[in-house]
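Dropping a structure here in structure tokens format, bear with me for questions.
Just one protein chain is left out here, and the rest sit where they should.
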Amino acid sequence: MEIVNLNFSVNTISKSLNDITNEVYDYVGKSKITNGLCTLFIKHTSASLVIQENADPAVLRDIESFFTKLVSEDTKLYEHNYEGSDDMPAHIRSLLTNTNLSIPIINSKLDLGTWQGIYLYEHRSHGHKRQVTINICGK
Amino acid sequence: MEIVNLNFSVNTISKSLNDITNEVYDYVGKSKITNGLCTLFIKHTSASLVIQENADPAVLRDIESFFTKLVSEDTKLYEHNYEGSDDMPAHIRSLLTNTNLSIPIINSKLDLGTWQGIYLYEHRSHGHKRQVTINICGK
Partner (left out) sequence: MEIVNLNFSVNTISKSLNDITNEVYDYVGKSKITNGLCTLFIKHTSASLVIQENADPAVLRDIESFFTKLVSEDTKLYEHNYEGSDDMPAHIRSLLTNTNLSIPIINSKLDLGTWQGIYLYEHRSHGHKRQVTINICGK
């Protein structure tokens, strides 16, 4: 039984779901673990991790459109506006999605469904270099 | 220290929270692990996993009512409408809830609170056969 933690970074595009599925597959492959669990953790509170449909890019645009409406950028609504109108909404969007994800590993592969991809969701108006830790536990 | 992954399927009822607590208890019991962690992962992006109150079924109806209002089925709001008006809302509801859950195992039992049940939340207008992977890690 082994457990390993690795850090990697992702250069994001603003307000969009950045596909990191292949990077996570690569780390799982290199770990030599055949049966276990892969946990991802993002070290930020204005970007998050989600699993979503990977077939039609319109799904990702519709998600961003939904969050734009749900979480207003009207600064009058917030006390915390240090970094601009997208600052506090980014924290709220992060809260409504996930800081961590856990995905089983079976036969040395992530046990994702056919239409599932792993995304780093950038909630700020500018792209950032985001830090993610991957924890792989298993045999 | 052992780690095991098992797949099981759940036949869901449309737009409702389907109780899977007993099935998860059974898998934990059969694993013979007395102290550890149980992680559930759903292999879909239009159904999700949640832990909610198991005492009053009205809680589950109120949750569905909340999501019906929060995530509109007006197809004019979405680009992605291939599979009908419930398609994109199901992806968004899935995003706002969970694709995975982790629950401690103590004395061979899930360490749930008194009023907690585990539910597979079907977000589509029709029931489906949904695939779940259960990862059990411990001693």
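Letters A and B name the chains as they come in the text, with residue numbers starting at 1 for each one.
Following the convention adopted for this analysis, a contact is a pair of C-beta atoms (placed from the backbone, for glycine too) under 8 Å apart; a residue touches a chain by one contact, two chains touch by 3 or more.
Since we're looking at a predicted model, the values are computed, not measured.
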Per the definition of touch given earlier, which of A:S65, A:S85 or A:T99 contacts the omitted chain?
-> A:T99
Just one of B:L6, B:V59 or B:L77 touches the chain that is missing; which is it?
-> B:V59
Looking at A:F8, A:Y25, A:Y78 or A:W115, which makes contact with the chain not pictured?
-> A:Y78
Residues of chain A touching the missing chain are 1-5, 39, 41-45, 70-71, 77-80, 82, 88, 91-92, 94-96, 98-100, 102, 131, 133, 135, 137
Could I get the residues of chain B that touch the absent chain, sorted low to high?
-> 1, 35-37, 50-53, 56, 58-59, 61-63, 65-66, 70, 96-98, 101-106, 111-116, 137-139
